[in-house]
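These notes are about the structure you will find just below.
Our next item is subunit A:
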Amino acid sequence: MADLQLSAVSKSYGTHRVLDKITFKVNSGECFTLLGPSGCGKTVILRLIAGFESPDEGEVSIGGHVVATAKHSLPPEERHIGVVFQDYAVWPHKTVYENIAYPLEIAKMPHEQIKSAVSDAIDQVNLAGLAQRYPYQLSGGQQQRVALARALVTKPDVMLLDEPLTNLDANLREEMRFEIKELQRKTGTTIFYVTHDQEVALAISDKMAVMDDKGIIRQIGSPDEVYERPIDAFVYQFLGIPNFIPVAIKSGQAFIDTDAVQGAAELPLQALADFPSQRFPGPKGKLACRPMDVILSRSIHPETMVKAKIVRLSLLGPIVDYLLDIGGIAIRAQMQTEAAMAQDLLIEEGQECGVRFAEPKWFSEDGEAIR
Partner candidate 1 sequence: MAQLKLVDVTKKFGDVIAVNKLNLEVEKGECFSFLGPSGCGKTTTLRMIAGFEDLDEGELSVDGKVFSSSFKKYYLPPEHRDFGMVFQAFAVWPHLTVYDNVAFPLQIRKIPRHEIAKRVKMALQSTGLTHREESYPGKLSGGEQQRIALARAIAINPKVMLLDEPLSNLDAKLREEMRFEIKDLQKKFGFTIIYVTHDQAEAMALSDRMLVMDHGIVQQVGHPLEIYNKPANKFVFSFIGLSNFIPVNIEEGKAVIDGSNETASFEAPLELGKKAFLACRPSEVDFVEEPYTGANQLPPAIRARVARRTYLGDIVDYKVAVGNAEIRIQKPRRVQGPIEGSLCTIRINRTLWYPLE
Partner candidate 2 sequence: MRRALLVLMALLVTGIVPVIAQPKEKLMVYTSMKEVLIGEIRDAFTKKYPNIQFDYYSAGAGKIMAKIAAERQSGKLVVDVLWTSEIPDFYSLKKEGVLQRYESPEAKYVVSPLNDPDYEFTPARLGTLGITYNTNKIKTPPTQWSDLLGPAYKDGFAIANPALSGTSMVSVGMIANNLGWDFIQKLRANGAKMGQGSGQVVDDTAAGDLAACIGVDYITIDKIKLGAPLGFAYPKEMLVIPSPVAIFKGTPNLAAAQKFVDFLLSKEGQTIIANNYTLPVRKDVPIVQGVGLVAPDEAVKRAMKIDYLKLMVEKQAVIDKFTEIMQKK
């Protein structure tokens, strides 16, 4: 268990600067997620920490020891880390046991100790009874568990996980993310986790960093900080299904921006008591609201609601998904199916209804959060 720190790390491939002065710190025992779209350079960061790449500038330190600078880079085998890869990377020619025992054999641990350490690790990841299987005899989820056990067995200072759940199917993914979290709690390992899946990031992180497609870290914070108080529109839209409504501010009041949306009616966005009109830098901005926060009602109360038309209603199992038209703007709304049925809100397509935005977020025209 150790902390992990990157200070002003940069990396280029040819003329393409992938990372520019990246700095962050992962505390000891923390589960830290780096969330970003594919191709943003997040895997490069993980590979820099692992030692598969070396930085052009800056330094990487693990547990207070500098492991990589532009001049000198410790090879991966000397960093005492565990890595879990997206494609499992379990060795197909070794059994489960042999896979997990390998790092200990390399470390020249006595045979008996290896045996007990491996069997502990196998129990820990719920693979008991499968020790003598070859990877091809295991499911994807089981292979990923082998990879986890193999990375954990040496009790590494830091565990690096590179999109470990992407290749699993939806059900398994949802199950495994809880398991990884559970494992971290049991072992107290520091985890550095790289993913593009915001649901996983939210579910398992103690702290997360959101990176944009240019390789810039936009925001670092706990999941609810990042989710509830996004620093800008990018972070907001990356963390879930976004609804953006262009707004114009007229005399301290917000209206749907009719210039931005052709054919939009000039609808006042009423009853938004916490509307921060003073903090807006200009006359225009954006209102953002998650589908779950779009509150529907069959009856329209003009003083608290705007009028919307149901364009489409789709039942997705536990969730009902609505596509609404508010003065020419398409808005998504979602409700839990039970609630929708209980409140008689399975409104037929083509009908009108009232809409209220709960806990809206406000962004300036260029996407900065206004709080």
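Quick note on selection: all candidates are chains of the complex that A comes from, given by their letters.
For the reader, a short list of remarks on this structure follows.
The rule is simple: a contact is a pair of C-beta atoms (placed from the backbone, for glycine too) under 8 Å apart; a residue touches a chain by one contact, two chains touch by 3 or more; residues count from 1.
Small disclaimer: the values here were computed from a predicted structure and weren't measured.
Which member of 1 or 2 touches subunit A in this complex comes down to candidate 1.
Interface residues of subunit A facing candidate 1 in the complex, by the touch rule stated above, are 178, 181, 198-199, 202-203, 223-224, 227, 239-240, 290-293, 312, 314-318, 321, 334, 336-339, 341, 346, 358-359.
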